[in-house]
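For reference, the structure discussed in these notes is given below.
In this view, the complex is presented without one of its protein chains, the others remaining in place.
Lettered A and B in written order, each chain numbered from 1.
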Amino acid sequence: MGEIKALAQEDLRLETSVPPRLLRLLSLVTVLGFGGTLFLGLRAAGTDIQQGEIQRIFYIHMPSFFGAFTAFGLTVVGGALYLARGSEKWDRIALAGVEVGLAFSLINLLTGSIWARPIWNTWWTWDPRLTSAAIMCLTYAAYLMLRAGIDDRMRRRAFMSVYGILAFVTVLITLFIIRVVPETIHPVIVGASPQNAQGGFEATSGVVTALIPSLLLWLTLLPITLMWHRVRLEERLDALDRLKMRVLSE
Amino acid sequence: MRDEPAIILAERLSKAYGNLPALRSLDLSVKPGEFVALLGANGSGKSTLLRLLSGLSKPTGGRLRVGGWEMPGEALAVRARIGLVAHRPLLYENLTARENLDFYGALYGIDRRERARRIQDSLRAFDLHKRADSLARTFSRGLKQRLSIARATLHQPDLLLLDEPYSGLDQRAVALLDEMLAAARAEGRTIVLSTHQLTRVPPAADRALVLSRGRISFDAAIGSLDLSEIYRSASA
Partner (left out) sequence: MKTPFITCVAAIVRKDLRAEIRSRELLSVMGLFALLSVLLFSFALELDRQAREEVVSGVLWVTLIFASLLGLNRSMALERDQGGLDAILAAPVSRAAIFVGKLLGNFVFTGIVGFVLLPLMTALYGMNLLRAPLILTTIIGLFGFATVGTLLATLTVQTRAREALLPIAMLPIVLPFVLTAVRATKAILSGAAANEWQSALGMLAAITLIYFLLCLLLYEYVVGE
């Protein structure tokens, strides 16, 4: 028993260790930043003349998609580096990217749906962009299902790196679908809106003051901080797994 | 093949599936022309070792050189010199014996005329020529095994790896297999053969190697030893 205890201490060092200084700092800045952008979006920015208060949801809606973009992008980077270098830490980053990105894209769908209820008078419509965003979510849900279905760890990491790279295509399509299928009703705030877009609004200076900080936060700090925490969790799970196996095979 | 004293050289070779170790820090050296019988219970790591030797699987630790080439990095260089008989026959049921051989011959880059000649010789040598144009799905286990070996030797490999070739064979097929192995050994091929039946050490084998829980627990030349010693070692 004493031996197992020693093993546990060696393997689960992470369990008791506090997060590194930089991560603690990042977490603090992210929380403060999130509070700050909420204040800017909910209070500082002016109320939209046509849409009213509901327009404020946009300060979360659009940034959350770009947060997902960052996270899924990091999944591609992690996957490619795992295949090139073979170090499992890259695979952990890829996995963290999928989970954080999936959460963000669900926020994106949900906020969009809440906004659409008063503006489009429906929770959901089979608009090309909405459909593509939903398919993007399903692709990453499929990633998690596939991942759970592969028992051998080496194989799982290699396969999921491949799938994580291929899956990014759905993100790009969601982003560029208005170029391929122009008849979307989804408004575009930056650049020319499609002809039949419904519910667009002008990017006034008030919108910009609230949007830019929120966008920056969701693009960088939020996904990176959450992913870092998720990577650490995965490291602990792996350590626990190793310990279990060692105890079983002794 | 590079000119080296050992055709197989493993140093602290390890392989783990996830965290489950299959081979633990194995040291092994096999000389060209040696016939090694790899013994051990199911799950002792025999198949894992053969998969590593054939370059189908990558080691998780240590070093492995086959024919003087580093595995798995330089595996492509040695693949052409290795013949593999796995415990599944690795044959296509919807192809005839001849077509199966033709397919693998082409994969090993043997040109068409040479291929046809060697297939003819091989079918005759393995006593398959009467069934040459029937589908592999109609073959018995023993026939499939013979065809498998014909497939694995068609490119005249220097190193022949056989994983549990005796399982499911009847008496006559076993005798035939022993004959073939003796002939391959006489041609100077290095052979590594695994079996879990300790009573079934091929008569032509030079050396017995017992694996137990991923380690070599016994290693000796067969001529000098009493088989009962092997049993004791393996059951320990």
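Everything below uses one rule, namely that a contact is a pair of C-beta atoms (placed from the backbone, for glycine too) under 8 Å apart; a residue touches a chain by one contact, two chains touch by 3 or more.
Computed from a predicted model, the values in this text were never measured in an experiment.
Student: For the chain not shown, which residue from A:Thr30, A:Thr70, A:Asn108 or A:Ser132 touches it across the whole complex?
Tutor: A:Ser132
Student: So one chain is hidden, and I want to know which residue out of B:Ala6, B:Ala41, B:Leu56 or B:Ala125 touches that hidden chain in the complete assembly.
Tutor: Reading the full complex, the residue touching the unseen chain is B:Leu56.
Student: For the chain not shown, which residue from B:Arg81, B:His196 or B:Arg215 touches it across the whole complex?
Tutor: Residue touching the chain left out of view: B:Arg81.
Student: Thinking of the whole complex, not just what is shown, which of A:Leu42, A:Ile150, A:Leu175 or A:Ala197 touches the missing chain?
Tutor: A:Ile150
Student: State which residues belonging to chain B touch the missing partner chain.
Tutor: So the residues of chain B touching the missing chain come out as 54-58, 76-82, 84, 86, 88-95, 99, 103-104, 106-109, 135, 151.
Student: What does the interface between chain A and the hidden chain look like in terms of residue numbers?
Tutor: Against the left-out chain, chain A lists 83, 132, 135-136, 138-139, 142, 145-146, 149-152, 154-155, 158-159, 161-163, 165-167, 169-170, 173, 180-181.
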